[in-house]
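In what follows, a structure is listed as structure tokens, so that the remarks can point back to it.
Complex shown without one protein chain; remaining protein chains in place.
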Amino acid sequence: MLGILKSLGMTARAALRKPVTIEYPEFHREIANRDRAFPILIWDFEVDEPYCTGCHACERACPVECMTVVMKDNPKHASGESKRRKIIDEFWIDYGRCMRCNICVEVCNFEAIGMNNTWAGHELSRYDRSDLVMDLDMLLAQSKEKKVEPGLRA
Amino acid sequence: MVVEDRELEVIDMPINMGPQHPSTHGVFRMVLIVDGEKVVDVTPHIGYMHRGGEKLMEAMDYRQGIGYADRTEYLAQFSAELCYCMAVERLMDIEVPERAEYIRVILTELNRLSSHFMFMGAFGIDAGLFGTSFTYAFREREYLQDIFEEVSGDRLMYAYFRVGGLAWEVPDNFTQRVHETLKKTQQGIRDIDDLMTKNEIFMARCQNIGSFTAEQAIAYGLSGPMLRASGVPFDLRKDEPYSVYDRFSFAIPVGRYGDVYDRYLVRLEEMRQSVAIVEQALEQMPPDGPIVPEKMPRRLRTPPAEVYAKVEAPRGEWGVYLVSKGGDKPYRLKMRSPSFCNLSGLREMTIGQLLADAVVILGSMDIVLCDVDR
Partner (left out) sequence: MTDVILGAPMVDELGHPFVSALLGLIVITLVMTVAVMYGTWIERKVVARIQQRLGPTRTGPLGLLQPIADTVKLLTKEDLRPATADRITFEAAVFAIFVPAFLAFVVVPFTADWVIAPLPLSLVYLLAISGLSFIGFLMAGWGSDSKYAFLGGMRAAAQLISYEIPLILAMVGVVMIVASADVYDIILYQDKVPLIVWQPLGFFIFLVASIAELERQPFDIPTGESEVAGGVFIEYSGIRWSMFQLTSYVNMYVLSLLGAFVFLGGWEWPFGRDIGWGYQLLLTVVKMGLFVVFYLQVRATFPRIRIDQMMSYAWKVLIPFALVQIFLNGLVLVYDLPDVTLLITSGLATAAMVWVVYQSVRMTPREPLQMVSVPARSTV
């Protein structure tokens, strides 16, 4: 009988505590700085072009082969504005395949790719699976508008 | 009306607890043949979650494969990552720096806490609670997942350990955050203890159900809390210590009766011991130091050899048998999963019990279906 009374007392005490629910979408939980949502590309504001040169390092290292990279000659290099000989032409990441393992960030030689650590990286619901394939503009959008500062860039 | 006098045919009724279970164990199918309320035969059907994980890992090198080890044992991820990294480190003869070892141990033990919380939650539901134990347990899991997110970046699939140490350094307030989290989760252990352990209904439901003697447990190849509940004091952290486990003093809870209640008590006590280990590790951890060895090769190529590495995961002995023929990808990787081996004892445990007990016994085994089917 005592155990039963103990359980009843426990639930009575728990009923008086504050609920731990965070009511999404009015309130959002704070995410850590190192949160790994999905990869995005970083924009270089000094030279006004992406950091990414299209070297295929991340494409080779990806375990699920979710990236497609095409590079081109950098027109800004010929005119002397930028030190990058090649620049990224087209870049697709299939967010439906990406497993968010951070290996692309680790192997990048130019620190051109980072993990989105904002809520926008998590709120990516789409009605069609093929809408999850992000192209270069979509990947650069958040960094161009200075909305995100990725945490781990090792 | 004349009724013929026939012999009434009495058959045992097959009941199918189908792949879609109300109990939260994943896609597992159990065909029970019952005679009234008593179970006469059990046939488990597995394989609904087979994804060819071992074959996929043959195409991954030793950094890419860590994410796959996570996804196989998705409730004790750090144990799986630790075992995989240990196997490769033994093949390549790499020595992990001390600070990295301590951080690995801290995170693995915190993961043991969160895995046992999941067990407490799901076990309460199997026994018939209306979800109270589940919410208390998941409240604590959220705190643990918060600290894992601060360290590794993800809430469930961490991919944080690397061959040779860790992927990146822990944040600056790591020690203080771990202390805070430990204090908060102890409230959860107390809550669940108050709610379930001494409750007479719970005890009547769980005692003397599904007992296994020590000889039977060893014969069926059980490991982990199921083996220790049957009275065999075997824990890989003590008997074949790996990493830095030989520097901590902790006790191993060993049951006497091998029934469902003992397994629950063993896991509850293991949670307290894990808290003790984490506190000792936080004190002993060197405050700074490298997290990967200095002479770390850029590409991880293993010599042609074989190795079997095992760890004490929350469910039992999780092992990796790695066969390498040179190169940077394994030739064959087999994961010895404790859930699969523990499940082999289901039939023996359940025959002779009542129908309601079959669910409780399955719940007490704490299986992870991704691990059973890989």
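Per-chain numbering from 1; labels A and B assigned in written order.
Keep this in mind: a residue touches a chain if its C-beta (ideal position, glycine included) is under 8 Å from a C-beta of that chain, and two chains touch if they have at least 3 such contacts.
From a predicted model like this one, the values you see are computed outputs, not experimental measurements.
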| item | value |
| --- | --- |
| Contact residue for the chain not shown (choose from B:202, B:220 or B:318) | B:202 |
| Residue of B:35, B:95, B:215 or B:246 touching the missing chain in the full complex | B:246 |
| Per the touch definition above, residue among B:15, B:49 or B:292 touching the missing chain | B:15 |
| Residue ranges of chain A at the interface with the undisplayed chain | 1-2, 4, 7-8, 10-12, 14-15, 17-21, 23 |
| Chain B residues that touch the omitted chain in the full complex | 13, 15, 22-23, 37, 124-132, 134-136, 139, 195-196, 199-205, 207-208, 233, 237-242, 245-246, 249-257, 261-262, 265-266, 269, 354-357, 359 |
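The rule we apply is simple: only the chains that are shown with their structure count from here on.
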| item | value |
| --- | --- |
| Residue ranges of chain A touching chain B (in the complex, touch as defined) | 1-4, 6-7, 9-11, 14, 20, 31-36, 61, 63, 99-103, 106, 115, 117, 151-152, 154 |
| Sites on chain B touched by chain A in the complex | 60, 63-68, 132, 136, 139, 142, 146, 149-154, 157, 159, 167-168, 171, 191, 194-203 |
